[in-house]
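Quick notes on the structure that follows.
With one protein chain held back, the other chains of the complex are shown just where they sit.
Presenting chain A:
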Amino acid sequence: MAYDKFTILTSTAVPLPIENVDTDQIIPARFLKATKREGFGDNLFRDWRYNGDDTPKQDFVLNNPIYSGKILVGGHNFGSGSSREHAAWAIYDYGFRCVVSSFFADIFKGNSLNIGILPVQVTPEFLDKIFLAIEADPNAELEVNLPEQSITILSTGESESFNINGYKKHNMTNGFDDIDYLQAMKGEIKVFQEERIY
């Protein structure tokens, strides 16, 4: 599915300074029973966000009205565990378009890129600076500039560059996806297939 183009995103951010956030926390397995892609945002971080009786847990960041925005900032090794793309869908459906961390699990990173969420990997030092800036002022904005491959804390002016491969960058800035690309090379795939031993 083609998605919105991503160029420059300026937004406040929601801090989640916990390490090894796995995709079972992002969206627990019991909410994976839909056959459509929409609606997963309601159950994003379900068991950290709600008590057993569905009342909100007041100390969880998504229930704290002073934090909002289109950028989620997570601790080291974000998105580990299950390959469920539902985790990325839930983050997208909730309204985030960018996740910042000092380290991402592989599959989560790929899934995010495939649906139009930009994973931005920064140094641990810069991640700490972001958390400090948000702690000092929950309205502190971050600017994520994909064409320039930079992320800036606007309140302090501190900036860092991030990596993304040229192909994915081109896709995201133009809203293209891999399936369009693969459909256009089916002839080449067919020739390759015919020579496979299996």
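FYI, a residue touches a chain if its C-beta (ideal position, glycine included) is under 8 Å from a C-beta of that chain, and two chains touch if they have at least 3 such contacts; residues count from 1.
The definition used in the following text is that contacts and distances are computed from a predicted model.
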Statement: From the options "ABC transporter ATP-binding protein", "Dihydroxyacetone kinase subunit DhaL", "Formate dehydrogenase subunit delta" or "3-isopropylmalate dehydratase large subunit", the chain left out of the display has the UniProt protein name "3-isopropylmalate dehydratase large subunit"
Field: Residue among A:Thr7, A:Ser83 or A:Thr123 that touches the chain left out of view
entry: A:Ser83
Message: On chain A, where is the contact patch with the chain that was removed from view?
response: 1, 17-20, 22, 24-25, 28-30, 32-37, 47, 52, 75-77, 80-86, 88, 103-107, 110-111, 114-115, 165-168, 177-179, 181-183, 185-186, 188-189, 192-193, 196-198
